[in-house]
Structures are given as C-alpha cells and as structure tokens.
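Omission of a single protein chain aside, the complex is shown with its protein chains in their original locations.
Per-chain residue numbering starts at 1, and chain names A, B and C are given in the order in which the chains are listed.
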Amino acid sequence: MIVSMKRGASREEIDHVCRRIEQFGYRVHSINGAERVVIGAVGRGDLTQAIEQLESAAGVETVVPISQPFKLVSREIQPARSVIRVNGCRIGGGDFTVIAGPCSVESEEQILATAHAVQAAGGRILRGGAFKPRTSPYDFQGLEVEGLRLLRKAKECTGLAIITEVISDSDLEMVAEYADIIQVGARNMQNYALLKAAGRLDKPVMLKRGFASTMKELLLSAEYIASTGNQRVILCERGIRTFETYTRNTLDLAAVPALQELTHLPVLVDPSHGTGRRSLIPAMARAAVACGADGLMIEVHPCPENAVSDGPQSLDLEGFARMMRELEPYIALWKQQREAENASAADAACRQ
Amino acid sequence: MIVSMKRGASREEIDHVCRRIEQFGYRVHSINGAERVVIGAVGRGDLTQAIEQLESAAGVETVVPISQPFKLVSREIQPARSVIRVNGCRIGGGDFTVIAGPCSVESEEQILATAHAVQAAGGRILRGGAFKPRTSPYDFQGLEVEGLRLLRKAKECTGLAIITEVISDSDLEMVAEYADIIQVGARNMQNYALLKAAGRLDKPVMLKRGFASTMKELLLSAEYIASTGNQRVILCERGIRTFETYTRNTLDLAAVPALQELTHLPVLVDPSHGTGRRSLIPAMARAAVACGADGLMIEVHPCPENAVSDGPQSLDLEGFARMMRELEPYIALWKQQREAENASAADAACRQ
Amino acid sequence: MIVSMKRGASREEIDHVCRRIEQFGYRVHSINGAERVVIGAVGRGDLTQAIEQLESAAGVETVVPISQPFKLVSREIQPARSVIRVNGCRIGGGDFTVIAGPCSVESEEQILATAHAVQAAGGRILRGGAFKPRTSPYDFQGLEVEGLRLLRKAKECTGLAIITEVISDSDLEMVAEYADIIQVGARNMQNYALLKAAGRLDKPVMLKRGFASTMKELLLSAEYIASTGNQRVILCERGIRTFETYTRNTLDLAAVPALQELTHLPVLVDPSHGTGRRSLIPAMARAAVACGADGLMIEVHPCPENAVSDGPQSLDLEGFARMMRELEPYIALWKQQREAENASAADAACRQ
Partner (left out) sequence: MIVSMKRGASREEIDHVCRRIEQFGYRVHSINGAERVVIGAVGRGDLTQAIEQLESAAGVETVVPISQPFKLVSREIQPARSVIRVNGCRIGGGDFTVIAGPCSVESEEQILATAHAVQAAGGRILRGGAFKPRTSPYDFQGLEVEGLRLLRKAKECTGLAIITEVISDSDLEMVAEYADIIQVGARNMQNYALLKAAGRLDKPVMLKRGFASTMKELLLSAEYIASTGNQRVILCERGIRTFETYTRNTLDLAAVPALQELTHLPVLVDPSHGTGRRSLIPAMARAAVACGADGLMIEVHPCPENAVSDGPQSLDLEGFARMMRELEPYIALWKQQREAENASAADAACRQ
C-alpha cells in the first residue's frame, strides 16, 4: 500500500509511520516528493486493519491499497474460468444457462405450469421463492416449507434443477435439502452469518449483488463463502440503486465483463429485477448474452396480473417462450465466442 | 391508490381494472381526463400486492399509492413522540442521549478506559461491537461472547447502559442477555429474519438506516419490529452511499426532521460512520443537535491508531471530552426548543 | 394531476384547493377516501407551476402529475420513429450508425489517420473535439477553430460526416459552419441558453444525457431544442454517475429500450464514456446493438497512450477495426429485427 503524508508532516510523524509499517510486516520504501513524503509499504496483502491504523496516525493524509482485497475468487490467482455443474449444465463453461420461474411459489398449479413452460422453452433451472424478503411486513412472506415441497414436486415432474432463496442462516440446512442451488439475495449480500453458513455447505450458491454494493464488495462477499470452504459460487448482477426512477434499478451490464476480468466465477444477469418492467426484459436479456454473461435469471408467471409479488416484472409463459426463441441466434454467437476464447487459451497454454 | 390508464386503453381494459379494484375491497372512482382515464381506488391501506397486480394489468400505465405503507410507527396515527427509557435516560423525551464507545471491543483495558471516559464526559450509554459485520472475511470479526462479557464488566464498573450489535437471529437471545439495547446495523436493515426476532424481544432495538435505504424503507423495517410486538424502536441516521468519495458516506441530516414528521420514534445520528473522518465529527455532532436529533452515537477509542477497526473515524478520549464540552450550549438550546414544543403541544391538547 | 390532501385537512383547505385547480383551467374531480380526500384535476397538461403552487397550498400532502411533461418528442404523440438523414445515413431508420474518432482533435496527422481508419472499418461519421469541456482549467482545452479546420479537411479526404461539440451558445454559429451534426455534451445537457440556440439551427443536434440526469430530464432538454424549432435531435446514453468506482460511469443500457418507448427520437450509445475502460468497450458495444440502440459513438485514437485526453477509454485503430468486425453478425440481427418491426407496423397501419 502507499501512505501519502500531509504537506509539512514532521520528521517524527514520518519515522513513526515507517516503524508502524514495519510492525505490520511490510518493508518501507520512502519517496521524498516535491511537496510531500510518500511511503510505499511492500509486502503481501493490504490488511484493512493496517490501512485504517496508518490512516489514523498523525501526519498521514491518505493510504491507498495496491493489492485487491479478495484472493480465492480472484482471476489473478486462478486465470481459468470456474465451471459449476448443476443438473448437467456447465455454468461458467460452454453452456449458456437460463434460470426462470416465479418470484414466489404460490400453489402447485402455478409452479407446475411454470416449470413445464420453462423446460419446454429451453430453461434448465427453476427459480421460485419460498422464503420471501419483503420490504413491508404486511406483504406476502412466502409459503415457506410448503413452498419447498412444491418446488421438489416441480423438479420431479420436469427434471429441472431448483434454485431458491434463503434469508436466515437458521433455515439454511433445511432449504439445502430441497435446493440444487442456494440463492443469497441482494438484501443479504452482506449478511455475513448467512455467507459463512453458506460457505460450509456442499452446494452451489448464487450470490446476488446488493443494490448498493460495488463489484469489489460483491467479490469480498463471495470471498466469505469461498474462504469458509465452498468454492462453488455464482455471481448475479441484478441492478443497482441510482437516482433514475423510471426503471426499478439500473442494470449495470458493464459489471459482466468487468467482473469477468476480476474473477473466475460465473456471472449471471437478472433483467427482471434489473429493470422492474416487463417490456424491457427481452432487450436486456439479449444485451446480457451479447456482453458475455454466463446466463440469465428471469421471472416468469402463468398470469403476472395475479402474481402475489413482482407481477410488473414477470413475463407470462408465452412471453418467455418468445424471448427464448429470439435469444437463439445471440446464444449461437455467444457459443462461437466462448469456443474461440477457449481455443486461444489452450493455444497459449501449449506455447508455454 | 390512483391507477392511471394508458392513452387509448380500451373500454374492456378499463372495466377489467375496475373489477380488480373492487375485488381487492376498494371502491372505484373513475375520472375521464382529457388524455386518459384515471381511476381512484378508495379504501383502507394500499397493499403492495394490489399495486403490483394492477400495474401488471393490460392498459395500465402507473399505479400511485396514496397512503403511507407503515402504520404502527407513523406519526399520523400516534402524534406524540415515543419516549424509550434506558438506564434513567428518556430517549425521545427531554434528554439528549449520547451513546459512545469503540467500534469493536478489543480488551478489558480498552473497554474499561473508554467506558470511564465516556461516563466522565457525560455519555449515558456505552457502545462496543462483539460481533462485527466486516466487508472482508480477512478482517477482525469480533471477540464474540468474550466481548459481551467485557461489556458487562464495563457496565458494572461505570453504571453505563450497554448497546451492542447482533448480526444473526441465532445469536439474538444470547446477546440480549448482556445488552440494554440491541443494535441492528445498516447492513442488516433488511434482514427480515433478524427484524422479526428483534420484534419478539422485550428490549429496545436501535435500527440503523441501510446505506442505500430510503427513509420509507427504514420506517418499513421499523414496522417489522413493531408489528411483531416490540414498539421500543430507536432509529439512527448514519449516512447514505452517494457518488461523493471524500467522505465515507453522505450524512443525510435532513432525515432527522423529515423522519420526525413521519414517525413518533426517536432519531439518533451517527456522525462517525456518517463522515468516516475524525476531523468532521465535532461539526456534524453540533449540526445534529441543532437540527433536533434525539441523540448521538459516537465512536471513541483510547488510541485510534491502534484500533482494530474504524480508527480513522474514532475520536480519542480527550477529543471526545472536548466535543462534549463544545456541545453543551447547543444541547441547552435543544432543551429549550423541546420544552417549548411540549408546552405548545400541551396547550393544544388543553384547548381541545 | 392528482392532489392528495393531508389526513385531517379542513373543509376550507379542500375548497380552496378546488378553486385553485379551477383557476388553472382544470376540472375538479374530488374523491373522499377512507383516510383523506384526493382531488383529480382533469385537463390538458400538468404545468409545473400549477403542481408547485398546489403543493404549496395549506392542507396539501402531495401532487402527482399524470401526463408526461414533454410533448413534441413524445412517442405518444408521434408513434413512428424519427429518421434523421446525415450523409446518406438514416439515423433512427434502417441503418445502424457508427460514429467514431478521437476525444480531441490534436493534429492533422492524428485526425486524418483516424478518419481513414474509421471509414475503412465501416464508420460513417467522424467525431473529434475542438472545444473541450475539461474538469480542470489546467487540462488541454482544445485546438478550437484550428480543430474545426482539421475536421473539415478530414471530411474532404474521406467523405465522412463530422460531429463536434459546442460548449457555448456564442460559438454555435461558427461551429455549425463546419459540422454536420452539433454535439451538446453531458455537462451542458441543462445549459438552456445553448439548447435554445441549438433549436434555432438547421442542423441535427446530438444531445448527450447528463451524467446525473433522468431519462425524463433528457427528454425535456430535447423538448427545449424541438420546441424552439429544430426537430432533428439524436439522443445519446453515455453512462450515469453512481457509487460504483471501478467504471468511470455506469452505462444505463436499459435507457435504450426505455427511451424508445417514450420518444420517437433515435438513441445512440457511447460505451467509451459509459465505461471509461478500453477493455470493456467491445462487450458493451455488442450489448448496445443487441438491445436495439440506433448506433454507437466510439473514441478511437491512433495511439491512445499519446492522446491528450481520454486515452484510457480509446480504442486504437486496430482495436476499432476488430470491434467492427465482431459487431457484424450482431448488426445483421439488428437489421432483421428492425425490418420485422417495420413490417408489423406497416401491417398494423394497413388494417386500420
């Protein structure tokens, strides 16, 4: 890290900072600038604690970290993309993965009708909320265990894998009995008790970006799961909160290639939450494929107008089927690109 | 709520929406505007579900709620301020409450030294984190139960009440054995499992505003606690996330009078997290008193440069004492204003 | 518009508001709700002044407009897309338009080399800044008139049309002598003197979205130009300011289909400013084509490392050519979609 002293910092202040840097196990590398002294601290890792303590020292103006604070999920450390296999689908590998289903599981009829439609249109994984994190306590909170049972039934009938959200570490084990992938939602992205519990599971975890979280914070939350023991983490961009009110969130599609530069983990896109408007979903789904996302998560409901939650951002079954047909040529281009990339990576490996 | 139809919505679409409104238990009040039809739905409560389902109906452009979605915490329903008594301190009443202490409990020496200094300077409640929500898994995660024990010891030595954060509903009962006030932190403001568990406690709860949450979302989270059974909720403004990077957060002081218009719950201000810079804390503490906050929460550490967390935004013991002295005349003005307000409220009640 | 009275508003307050609504030329339509009175004001146009004055009246809680505040640029009023012809290119019509060139015009050699490369790769319009709006007064401010002359020379050599930015209404006429399209930059999106001056020109104007402006504010700024007399306005999404710092801005691609719902004007995308990182531009350019943008604006420089401005977000000539080749199959899909849409619009028109 780089410690920039204030203009006019005293010799004692500078010496004190140098000693502190050495106590943290770094080597000191001091630069006498025209206007101020700048001290490089050379060593492995930029501990938050070291940064904060040096920032607190007298005479220090700023401390700038150089290393990325995440390790296990970093592409610097593991250049090859992680591939997570679920139900025969290679997420992050050569398959473009479509997850779809209702916001909430409401009834057997609703979830089975949706599951059959998702499968028929080419989806591979069924989503459906049994435990719902709702802004108001007066809104529907989910069918809970009964919802999990209905998801299992839908899986048996269609062969789709199941993803569902968990909102407390106390429920995690129970939910994991039913789900093929555990979803940690945007509002729980920094629920560290839940992240650590998810890290002890032997199940893939889909971690959604918090609506006001930076990409680096998302990666640090993924690092929580990975460092507790579970490397099978899937990221999901679902829109961030901005001043724009026409859309429910601002879908940050540039996060897809940006995250893929920073991490080896797969990155999905959820244009339903990302826009909050049914009419915008197909265009943003195409854009997500085109910019290289590893898959999509889409809200689908047999009758959005009767949905207990998220109706305005749900496609109906026919709308979903139409979107999937429109995506086909884009997915074909996506596969070409992925193959070209793999070929060139193999080529590079050969030459070494 | 008000349902605005699209220009050119068909008769069938309009009739269908009217029927749906009636099914939700509202009366229909239709207005034929120059450009479009607008339908008023008259009745109690604007259910999220009704709003979303109507937004999903064909021909509908927007649905605008009229009522506030929170009830128990609303000042429309309870005009008098809630007063929450802790350790002889009337939070929300005629006492200006100062909570202070370190970000993390680190050692007996550290917490006792801080507690004595907080008490000497006029603080009434000691803060100290035992379970820490940290962005990186590699940062200090708190002393956990040992931290709680040290807080109890500090309480025994000084008579200060104790507030400490809980980060999982599984830990809540245990933490409640030690704490006089339970803190739900910004990152858990929408951890609904935790909110519901806090609602079942017989202890005051301090709920910090999420760093990207609106005031209304904060009030809905307070409503979760209140509607589960615990009315003793204290709100805390601690800065929101914006594009500005010079400060760690943007302290939204206007939220103080704004929340006090909307709710009867007390509203504290945390200028330590709100600015992230020690040098700005005294000025923002004065401003918080001046705009009518019910109290302050301040990070204090015997030696910020050695703090395991949040050193750059912690005052040292002398700095805290100086700030408290500087606040005195502002708190005196605050008391005058509170008394004038109470007198005029009593007056108004008499006349009725 | 809908005026929602406070709970407990008096009869006098309600009557007063009704009279004011009538004075503004609206009809009053009053609804007695369970908790409060809501008054519909029926008539054409929701004047800002009427909204503000009613909000200021005693007893009023909120005033919600129903109509869109923009008229001439609205798709409600003109459903067919506007097509703006420049140099044989139908912007907004069946041609996907690529504008490219350096941030700043630096020298004859630089601009000619770029222009030839842009043309060879399939670009139709050359960008290049002669008057530069720079955050710091110590940064390069542009070659000014000399820059305009070099752009004219590049046009003569290559046949490309020219777009360049104007930053003051005093310069507008002079710049318009050289440019085929006038650019109003993000920082001047609400420079109303400039917008009105641009509205008096007989030249297409490209209006970039302000980095903290909503889509509706962008459309109101376009309405300024249109209502002064110039209907040939092209919009450009170039990223908005958010809390995310990894990218220079957050490219709001959902604004493309959203704006196309709201307006008949063409919508381009600038992924160079939108991301600020060269490595992300090709992916976001593909995404922009896929979500239906009418074109792209790309920063290209013969040697980004020597660029006087915006080097980190400029492609070099070979990188631009490669990106254009990669875009080809996406543009082919784009054309199919545009043709299908036109066919179905024609079909709909026939049936009427």
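The working rule: a contact is a pair of C-beta atoms (placed from the backbone, for glycine too) under 8 Å apart; a residue touches a chain by one contact, two chains touch by 3 or more.
In this text, all values refer to a predicted model and were calculated from it rather than measured experimentally.
*Asks:* Check the options B:M215, B:V233, B:L265 or B:I298 and report the residue that touches the missing chain.
*Replies:* B:M215
*Asks:* For the full complex, which residue in B:N87, B:S170, B:T247 or B:N306 touches the chain that was left out?
*Replies:* Considering all chains, including the one not shown, the answer is B:T247.
*Asks:* Per the definition of touch given earlier, which of C:V28, C:V42 or C:A57 contacts the omitted chain?
*Replies:* Considering the complete complex, C:A57 is the one touching the chain left out.
*Asks:* In the full complex, which residues of subunit A touch the absent chain?
*Replies:* 2, 4, 7, 29, 31-36, 38, 40, 42-44, 64, 66-67, 76, 212, 241-243, 245
*Asks:* If the hidden chain were put back, which residues of subunit C would touch it?
*Replies:* 20, 45, 47-49, 52-53, 55-58, 69-70, 133-141, 167-171, 187-188, 190-194, 196, 210-212, 217, 220, 223-224, 227-228, 241, 278, 304-312, 314
*Asks:* Spell out the interface residues on subunit B facing the chain that's missing from view.
*Replies:* 212, 214-216, 240, 242-247, 250-258, 261, 271, 274-275, 277, 279-280, 283-284, 286-292, 329-330, 333
Just so it is clear, only the chains that are shown with their structure count from here on.
*Asks:* If I list every residue number at the interface of subunit B and subunit C, are over half of them used by both copies, so same, or under half, so different?
*Replies:* same
*Asks:* Tell me, please, which two chains come out on top when C-beta pairs in contact are counted per chain pair.
*Replies:* Pair with the most C-beta pairs in contact: A-B.
*Asks:* Given a C-alpha superposition of subunit A onto subunit B, how large is the rotation in degrees, taken in steps of 5?
*Replies:* Between subunit A and subunit B, the superposition angle is 180 degrees.
*Asks:* Return the chain label for which the distance between chain Cα mean and whole-protein Cα mean is smallest.
*Replies:* It is chain A that sits nearest the middle.
*Asks:* Quick check: how many Å separate the C-alpha centres of subunit A and subunit C?
*Replies:* Here subunit A and subunit C have centroids separated by 31 Å.
*Asks:* Where the CA atoms of subunit A average out and where those of subunit B average out, how many Å apart are those spots?
*Replies:* 28
*Asks:* Could you pull out the residues of subunit B that touch at least 2 other chains?
*Replies:* Residues 212, 241.
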